[in-house]
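To keep things clear, I will list the structure first and then write my remarks on it.
For this depiction, one protein chain was excluded, whereas all remaining protein chains were kept in their positions.
Let's look at chain A:
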Amino acid sequence: MTHAALLVLADGRFPAGGHAHSGGAEAAVKAGRITCAADLEDFCRGRLHTAGLVAGALAAAAALGLDPRELDAAADARTPSPALRLAARRLGRQLLRAARASWPCAELDELARWFPKGAHQPVVLGLTARAAGLGAPDAAYCALYESVSGPATATVRLLSLDPFDATGVLARLAPELDEVARAAVEAAGAAAGEGPQALPAASGPLLEIMAEAHAAWPARLFAS
């Protein structure tokens, strides 16, 4: 068991497919909602407290050992947009490949058998953290950080935003990320006793609606 595994898993270069996804930033940029670093910060803050919180709690719950099939159903129920469900499953499948190569174990093999086309990414992330010997807070942190780092790097490419400004946004969000991580882990603990219905169901309606529109664009840089 090693805590440094967290660095491997959270590394933006971990080959799990995230680079092709913008976390809704491409649609928001096109709609004129993100035009500068300040907008990016607002956008990321919104994601952190909605999609991020849900993903963090799912990942933490999976890391605690809750049944991934139940968690996957809970993730579906919390993801109204079919396009986002599809993206989450694709990313889950891609992450599972990298996870099984990095931390091979029976639990991940079983997950691959249950979900040959992929489970929701946060669920896979939680089980990956578990396989790497990490805990529920680590899993929550990874999920939450991804929920904001994805849009930040995508915006650097989409708007030619100064990369130092984008990184500054992430740094400023860090204390808030700590708070949301605590809430996510707490919810996961509750779910361990009461079942997945105790998990948060926050959602950003505009993220879901824009994701549907984005999926139908004939030309786009990012898959979601």
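Going forward, a contact is a pair of C-beta atoms (placed from the backbone, for glycine too) under 8 Å apart; a residue touches a chain by one contact, two chains touch by 3 or more; residues count from 1.
Heads up, the rule we're going with is that contacts and distances are computed from a predicted model.
Per its UniProt record, the hidden chain corresponds to "Urease accessory protein UreG" from the list "Molybdopterin-dependent oxidoreductase", "ABC transporter permease", "Urease accessory protein UreG" or "Cytochrome c oxidase subunit 2". Considering A:Ala154, A:Val169 or A:Ala184, the position touching the chain not shown turns out to be A:Ala154 (whole complex). Summary of contacts with the chain left out: across A:Gly32, A:Gly193 or A:Pro218, the touching residue is A:Pro218.
When the omitted chain is restored, the residue from A:Ala20, A:Ala73, A:Ala190 or A:Leu206 that touches it is A:Ala20. Touching residues on chain A toward the chain that is not drawn are 13, 15-22, 90, 93-94, 97-98, 100-101, 104-106, 109-110, 112-113, 116, 154, 157-158, 218-223.
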